[in-house]
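Below is a structure I'd like to ask you about.
Note that one protein chain is taken out, while the other chains of the complex remain in position.
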Amino acid sequence: MSDNKYAQVKLISKPDNLLKTIYTACRTCYSSDSPLNIYECENAQNEEKMLKLISKVISSGHYSTIEHIQISFAISNISRACSHQLVRHRHMSFSQKSQRYVKEKEQFEYLIPDTIENNPELKAKFEQFMGKISDFYLELTSAGIPAEDARSVLPNAASTSMVASLNLREMIHLANLRLCTRAQKEIRILVKRMCDELIKEEPWLKDYLVPKCERLGYCDEDKSCGRKPAKG
Amino acid sequence: MSDNKYAQVKLISKPDNLLKTIYTACRTCYSSDSPLNIYECENAQNEEKMLKLISKVISSGHYSTIEHIQISFAISNISRACSHQLVRHRHMSFSQKSQRYVKEKEQFEYLIPDTIENNPELKAKFEQFMGKISDFYLELTSAGIPAEDARSVLPNAASTSMVASLNLREMIHLANLRLCTRAQKEIRILVKRMCDELIKEEPWLKDYLVPKCERLGYCDEDKSCGRKPAKG
Amino acid sequence: MSDNKYAQVKLISKPDNLLKTIYTACRTCYSSDSPLNIYECENAQNEEKMLKLISKVISSGHYSTIEHIQISFAISNISRACSHQLVRHRHMSFSQKSQRYVKEKEQFEYLIPDTIENNPELKAKFEQFMGKISDFYLELTSAGIPAEDARSVLPNAASTSMVASLNLREMIHLANLRLCTRAQKEIRILVKRMCDELIKEEPWLKDYLVPKCERLGYCDEDKSCGRKPAKG
Partner (left out) sequence: MSDNKYAQVKLISKPDNLLKTIYTACRTCYSSDSPLNIYECENAQNEEKMLKLISKVISSGHYSTIEHIQISFAISNISRACSHQLVRHRHMSFSQKSQRYVKEKEQFEYLIPDTIENNPELKAKFEQFMGKISDFYLELTSAGIPAEDARSVLPNAASTSMVASLNLREMIHLANLRLCTRAQKEIRILVKRMCDELIKEEPWLKDYLVPKCERLGYCDEDKSCGRKPAKG
């Protein structure tokens, strides 16, 4: 399975005036002017000036100013193993496809981990096994077992989809944690694609949507992957 | 002081496709279709159909689907007493004018409570007193006392401003609590104006942005104001 | 499988002076006395007087006063389907057994839903099927596939365990939502057992740890189970 078989991610919603809102928030803290005047002032029409200030504020770690921006993603083709990791981010909002209410009618979709994909024999067995699970699931639902109970045979590999939203502060935190090579490959690819979608529209964010070691200057995990040295 | 002397509120930011995002979130939970397909399907182009579903979902209390929408307000001319109440809403994000970093150069602005405003004698004394506080504040800063310490003489009446953001779930919660007559008048007017700003753009929200008694069908406070009967 | 085969739950930690802390919090809001004096005053040694005040405050919906109390549970023998539901409570804290780092050495443990348990033929097939999944999992790990990838074949029925903590406000919210018959049976039993553990030590909480319809006086779901009438 090539990487493009992993998560499908589409940015579906962001504020209509992202930069001006952050800029207004940053300036409001230090200005005697009203936020509405700041919002409508000359500087707030000048992208370059706004970016310069915003960049300085984020670098100082004053992240509350970027909480005002929330973005939403349509995500599909991730495994339930991956979604169980993602929903542990408690500052995020999720609307996930329910295995209780959505009954599978035919072979459920699933993800094959690369390590299995790369071994033709195991891959064939894996696919065959997914077929057997599907057969048993369908036997259970045909026998009148409700979907919410029949799903107990479905594997972690089964795919799910969701709408997920988060503010820019949590987006940077998510990237810092989950782009680290210690994160599992599937969620790393998912988060990378979320970042790519956002950077396509807001290129100035690319310096912040990086593994944590890039922000810290060192690796704080047990073992460094080599990208940055271990903490002295 | 007439009511229009209270908070100045302007909605400065909301997602560019609010209804479609909520609709997609609601449908994703119960559909075998991917969120992206839902987002681009025919129904998601039909405001009436979307509103019908959304209204049913919110009425059932499944509020997580509306967390995907965040809105931002520019707020000015509220007292520090009021802002101390507002920032207690921990699901909100705030960027507030700092009394540490913004030094007053002349008479600070302030709010006069209605009960004082309506008594001409007390009102005159109040305004005179605000002048005396300003004089002492300016004497302190002239003597080299930093703004962060000189501000200790500034009163709760002193005005402040902020950018405040919250998601739609918290917006409904805020309205439910703070439109209640038990809330202090100033924050009640502030939240009413936030609601009005939002309803101007999203009129379908007017049934939800109401005091909690309207949702519950009864008053759960110690004493009812008469709008709804006390809980039986 | 009888109900006592579901979640094993043990309350392992609570504050050493739960009632006094809540009482002090309630009184601090409305008293000119210092919290430390309130904490050491005569009334704070009288359980009955404390309970009377606390009960009044909670009934008025002023829940912030009970956030000061946090409790921790050791939970085992719940399915991954159930844990995926539980971790959606974002005000809770979790430390869950990792399927990435803990490799199964033999047949993994699992939960059989009642609807399958009650059908001897399906039950036998289910148990046999769990054996086949285990065999394939062990084949994968023997072939060098890391646990984090081999687990993709493990089913939702596989059991997990965790330490879970939450404050009293969230505990009441959890009970209100998850004791409702609309919640899936497994999480309903889990939450019931958490409530029972807590009520054993703090019997006064039994009036609050109930389905939401008991608090509201009506059912706000699509269809009432009959416990309370639908909202008028």
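Each chain gets a letter, A, B and C, in the order it is written, and its residues are counted from 1.
In this section, a contact is a pair of C-beta atoms (placed from the backbone, for glycine too) under 8 Å apart; a residue touches a chain by one contact, two chains touch by 3 or more.
Everything quoted here is computed from the prediction, not taken from an experiment.
Only one of the listed residues, B:80, B:97, B:169 or B:192, touches the absent chain: B:80.
Between the chain not shown and the residues C:51, C:143 or C:162, the one that touches is C:162.
Among B:145, B:177 or B:199, the one in contact with the hidden chain is B:145.
Interface residues of chain B with the unshown chain, by the touch rule above, are 79-81, 83-84, 87-88, 90-91, 94, 99-100, 110-116, 119, 122, 125-126, 129, 132-133, 136, 139-140, 143, 145-146, 148-149, 151-157, 184. Within chain A, the residues in touch with the undisplayed chain are 59-61, 216-218, 220-222, 231-232.
Mapped onto chain C, the interface with the missing chain covers residues 8, 10, 12-18, 20-21, 24-26, 28-32, 34-36, 39, 64-65, 67-70, 72, 74-77, 93-98, 101-102, 104-105, 161-163, 165, 167.
To be clear about the criterion, only the chains that are shown with their structure count from here on.
The minimum number of touch steps linking chain A to chain C comes to 1. Centre to centre, using the average C-alpha position, chain A and chain B are separated by 30 Å. Between the CA-based centres of chain B and chain C the separation comes to 33 Å, rounded to the whole angstrom. Of all residues in chain B, none touches 2 or more other chains.
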